[in-house]
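Only one protein chain is missing from this complex, and each of the others stays in its spot.
Labels for the chains are A and B, by order of writing; each one numbers its residues from 1.
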Amino acid sequence: MKKTYLGAAFYPEVYGKDLPTLKQDIEFMKKGGFNVMRIAEFSWSCMEPHDGVYDFEWLHTIVDTLAENGIKTIMCTPSATPPAWFTKKYPEALSIDESGRRKQHGARRHCCSNVPVYREYSCRIAEKLAKEFANDPAVIGWQLDNEIATFDRGCSCPDCMRAFHTRLRQKFGSIENLNKAWNLNMWSQAYESFEDIPHPDERTWSNPSLISEYTSFNSDSHADFMRIQAETLRANGVTAPIGTDMMPFFLQSHPKTTAPLDVIQFNHYNTLDNLWVSTFWFNYCQNLKPDVPFWNTETSTSFNGSAAIPAARYPLGFCRINTLLPFAFGSEMNCYWLWRSHPSGHELMHGSVITTQGRPLYNFNEIEQVSALLDKSEDFLASTKAGRPDFAMTASCNTGIMFIASPTVEKFDYIKKITEAYHSFFGTGMLPQVIEPCMPLDDVKVLYSPYLMTLEEGDFAARLEKWINDGGIWIAGPLTDIRNSELAKYPDSPYGILERITGIYNDFGMSAASIPAKVVWNSGLVGDTDVWTDVFTLTDGMESLATYYSNDIEPSPLDGLTAAAFCPVGKGGVIVLGTQPDAAAMAEIARYAYAKAGIDPGVTSDSNVLAIERIGERNGLVLAEVEHRAGSVQLDGSYRDLATGNIHSGTVELRPYGFMVLEKL
Amino acid sequence: MKKTYLGAAFYPEVYGKDLPTLKQDIEFMKKGGFNVMRIAEFSWSCMEPHDGVYDFEWLHTIVDTLAENGIKTIMCTPSATPPAWFTKKYPEALSIDESGRRKQHGARRHCCSNVPVYREYSCRIAEKLAKEFANDPAVIGWQLDNEIATFDRGCSCPDCMRAFHTRLRQKFGSIENLNKAWNLNMWSQAYESFEDIPHPDERTWSNPSLISEYTSFNSDSHADFMRIQAETLRANGVTAPIGTDMMPFFLQSHPKTTAPLDVIQFNHYNTLDNLWVSTFWFNYCQNLKPDVPFWNTETSTSFNGSAAIPAARYPLGFCRINTLLPFAFGSEMNCYWLWRSHPSGHELMHGSVITTQGRPLYNFNEIEQVSALLDKSEDFLASTKAGRPDFAMTASCNTGIMFIASPTVEKFDYIKKITEAYHSFFGTGMLPQVIEPCMPLDDVKVLYSPYLMTLEEGDFAARLEKWINDGGIWIAGPLTDIRNSELAKYPDSPYGILERITGIYNDFGMSAASIPAKVVWNSGLVGDTDVWTDVFTLTDGMESLATYYSNDIEPSPLDGLTAAAFCPVGKGGVIVLGTQPDAAAMAEIARYAYAKAGIDPGVTSDSNVLAIERIGERNGLVLAEVEHRAGSVQLDGSYRDLATGNIHSGTVELRPYGFMVLEKL
Partner (left out) sequence: MKKTYLGAAFYPEVYGKDLPTLKQDIEFMKKGGFNVMRIAEFSWSCMEPHDGVYDFEWLHTIVDTLAENGIKTIMCTPSATPPAWFTKKYPEALSIDESGRRKQHGARRHCCSNVPVYREYSCRIAEKLAKEFANDPAVIGWQLDNEIATFDRGCSCPDCMRAFHTRLRQKFGSIENLNKAWNLNMWSQAYESFEDIPHPDERTWSNPSLISEYTSFNSDSHADFMRIQAETLRANGVTAPIGTDMMPFFLQSHPKTTAPLDVIQFNHYNTLDNLWVSTFWFNYCQNLKPDVPFWNTETSTSFNGSAAIPAARYPLGFCRINTLLPFAFGSEMNCYWLWRSHPSGHELMHGSVITTQGRPLYNFNEIEQVSALLDKSEDFLASTKAGRPDFAMTASCNTGIMFIASPTVEKFDYIKKITEAYHSFFGTGMLPQVIEPCMPLDDVKVLYSPYLMTLEEGDFAARLEKWINDGGIWIAGPLTDIRNSELAKYPDSPYGILERITGIYNDFGMSAASIPAKVVWNSGLVGDTDVWTDVFTLTDGMESLATYYSNDIEPSPLDGLTAAAFCPVGKGGVIVLGTQPDAAAMAEIARYAYAKAGIDPGVTSDSNVLAIERIGERNGLVLAEVEHRAGSVQLDGSYRDLATGNIHSGTVELRPYGFMVLEKL
């Protein structure tokens, strides 16, 4: 049996329930080496053409025919697109949009996750679907809904407002507590009752704490909607893993959404300009729930597009590298969106495996290459895990949501900035595991937390402090530990725990753009300040790691003041960063932390090449060039290329978008 | 009698019904050589100050006084601006805007063309006006409404929705047919009844087929509103030609709107940056209904502007060339907007012939030059037609509307792109006639159809196929024949007829921006790909005209594949373009097609000079420099300059914005 899956999103129903193209589809699937298809996510109206009237025969035909040809199925619940008879009968299920009006039928995700009747009908169709397919061995997994998330301030329907007020009441107990927690003496904002708290709509200069809370509420509402669907499937016999396909954003909490689910499903669309960014997310996904599988459920073979194709480039080899990258980071699967281009309506300008007319796209041969490579390397991949556990860096959905409500610095984009920080380690042999603060720190020796606005996520602060005292080296900041869970500053210190546990003193801080200054690091590296500039006063035992100085043009008020320091704490210590280092300085900081922690980096490479260690029953490396130019890696021994059988040692060269799976000899 | 008209939009009513400035106006009109004024288009409240109470005396005074001074009138129906008493009495006549609210009184076109009471009152005032002026010999033409069109998704009032649902029912018969035609199994969009289909408002990710259909509906609603006004005028004795002034956009269908009308009326406002673009439109207008006159009803003497003057340049000579250009393309008339600057309120910063205070603008002398030139050349112009009929290029409002709903490639602008394609022929002696697909192809020998999304416009596809078989050479694509009339792809071929009639095979296609590639044409010209890149497999008898190859920086997946080909069909053939050629390559393609068709180009010139052949009882050329720099033309014999009497042969030089009418000797 195959240990890796290559698949696609498959919408035969758009060609008619009589499945006129199914035979042709299967021919090309077999030719391309496909072994899984994801189906039915938007086909509610085909499953239940009228209220309570069901038709699954066509769906069985698809699943069965695929299975007969060696192709498994991921079955989807169709809640993202309720039928017209539903939205017509229950207009109250439609979300209320920014303009204060109900959304209308004809697009996607127009119903509100908090409306009881929508939940009821969504679970009912899920139940029927489970009863049909729970015991079908061809169905290897389930997907709930599709790309559930809220991109603006969300719905303000009565069900939402009621649920939000209940949430606030449960969280704060009394309105006085909420007024205090959110500092609502300011501007006479203080509310008299929970029911008075409004939706933070975008036409209003809304309170950041309210925005943050409502964004979390939107996320939690969706997560709960996923949970009840999962429970419905399980109650009706489903045992195959259940997930929901998430996107590379933090508006929807990944940890909370996936908590009750059995598989991490992830969708992404990158181009020549940002292919490397996807590897941050694969890393994040593989660590989000380490004990469950990670499936890359969507990416494009080529161009993205709905009514028009955007002007992004997909050079020769892009499809191949883009398909293989998730496998380097522990994914068991890659699915394209979509198998066959739509014939009309929405999204018909999106790249696919075959065209509407059943002709393969220009890069079908790259897909065949992927299949061949997976054949030869899947045993190795299945018996190893990606990356060493001793270096980790935090990425927090919770903090992401807070930064959206309170960006702190103009245009600050948390995901962009932590992704850049992650990029600093490319080529250094020190690629961190990307983890949520809720993850255990047991195997971690060095932890890097850039812009981790609050430590008040579950018991993270307490675990972190203990871990440091037990020997961990924490690289903190800038903009780390600066707010409590309600987005408020701390009253006595700019930090929640940093000053207390380290003894360091923050004199003051401000946006890096506000003040002319440069920074010189202990290694001699000189750089610009970035994002923020905190100034510290050190005490005995601390080591200054960087100092501000005046730039060439004008005197800096920070000249000579301390920008970063190491503070010993128990058996470990904290490296406090007052400003964000550039990539070279960040690598130096990591090397310093590695030395403190007594660990060694792995193999080094050019910065455009990722060298991902694979560790387990067998050992090796996956090499991937991600910037479409040549690059090389300095191997630390002899390795066998599983695709060619060639033995490599010393320097190995990769062509643009090259990808190699190497087993250590 | 004059054979050409020089006029302006005239609003004496804004100075008061006692017409205090009329005498001064007429003095300047005579001085400038004006012989027509367009009046009354916004003066409903002066004609009908109260419901059913009419006053046309002031209007007769204007018409009569002008006539006594040799100035004719174009009379306008005032439906664009109903009076306050009307919108107050019938608020249901106001359109519903994007925010879901009724528009309000005080601007223009705030009433909905589909509301019966608005239609009734609009026809009633048209009837009264006709009864007053139908037999007035001074009224040489009529204009309906003003610049009727919908710029966004249009009105969603109950009358509109009812009419739209009726239209759909008539078109599709059953909702099942509509669901199928629009592919509404996708996303469970399928509707249960026509009444459920919503307005495609911009806050919704609306279905492109719905958007396209509604845009056509808006256009057809306005066209029908024009039709009933025209019928009202005719029923009340009007025999002078009736038109409506259209704009250089395709949101409002020109062929459908003008079908029941007697004259093409056209408004445009160009500047130094885009003066040449206007010539595309004049060409289009002269061919839209070849048997009726074409009148340029609006352009500016200088700057455009409402509450502010935009930062566009109008150099010395601009007024002269801008006024004369339409005459080169068959227009009988040029009218300025406006005669005298408004004294306050809207549009008071717009250029005019004289100022609010009755002083001529700086370029009044250029207008006098125009009059003098028209005096000397109008006999020649009246006895000739512009351009040779053997080369034509298609421009389709229908396709334009479809591209708005489905741009196919990001930022693709159909009008801009076909205009650029038209510009390729400047200077080559091969300026095509711009025609709608509904036009006959009888005299055409080479037809160029760039981006003609669908051939399903009336019987165009069938006529085209026959015309090719009978010997026509069709230059097709890219993005031509790719959708049916409902915006759907074809199921078995990327094209409706192209593969079937030619035998060519489209391997695949994608946006040009998605893939690095260059293209080499048979002539040896090398260029970039543009807009799209289709790859073809040829069979015996076809000739490859262009091949893709890798660009300097990176390998292309298209390297060595065919980009364009000639396919013989019957006595004619098709040149299939997979990517848009640059100007030089396009001219080569046209020369190749001319050779296939056995026809010869005309006189050549610098690309900034238009040399428009005038053919008829007499023969000659109109030369026009359109980029404000010197340029020259290579004459093919001896010509007399009708302004100076000078004889020219060989190379003739034009100064910036030069304009010459030359009769062949």
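Annotations
Criterion: contacts are C-beta pairs under 8 Å (C-beta built on N, C-alpha and C of every residue); 3 or more make two chains touch, one makes a residue touch a chain.
Note that the coordinates shown come from a computational prediction; the quantities given were computed from them, not determined experimentally.
Which of B:Trp276, B:Tyr314, B:Phe391 or B:Tyr548 touches the hidden chain is settled by the complete complex: it is B:Tyr314. The omitted chain makes contact with just one of the residues A:Ile515, A:Ile647 or A:Leu665: A:Ile515.
Only one of B:Lys31, B:Arg108, B:Lys385 or B:Arg463 touches the chain withheld from this view, namely B:Arg108. Of the candidate positions A:Leu22, A:Ala190, A:Ala259 or A:Ala382, contact with the unshown chain belongs to A:Ala190. Note that of B:Pro83, B:Pro255, B:Gly429 or B:Gly658, the residue touching the chain absent from this view is B:Pro83. Residues of chain B that touch the chain left out of view are 11, 13-14, 16-17, 42-46, 78, 81-85, 88, 97-99, 101, 103-108, 302-303, 305-316, 341-346, 348-349, 351, 355-357, 359-363, 628, 656. In the full complex, chain A contacts the hidden chain through residues 99-100, 182-192, 196, 198, 200-201, 203-210, 405-412, 483, 486-494, 506-508, 510-511, 513-516, 535, 554-558.
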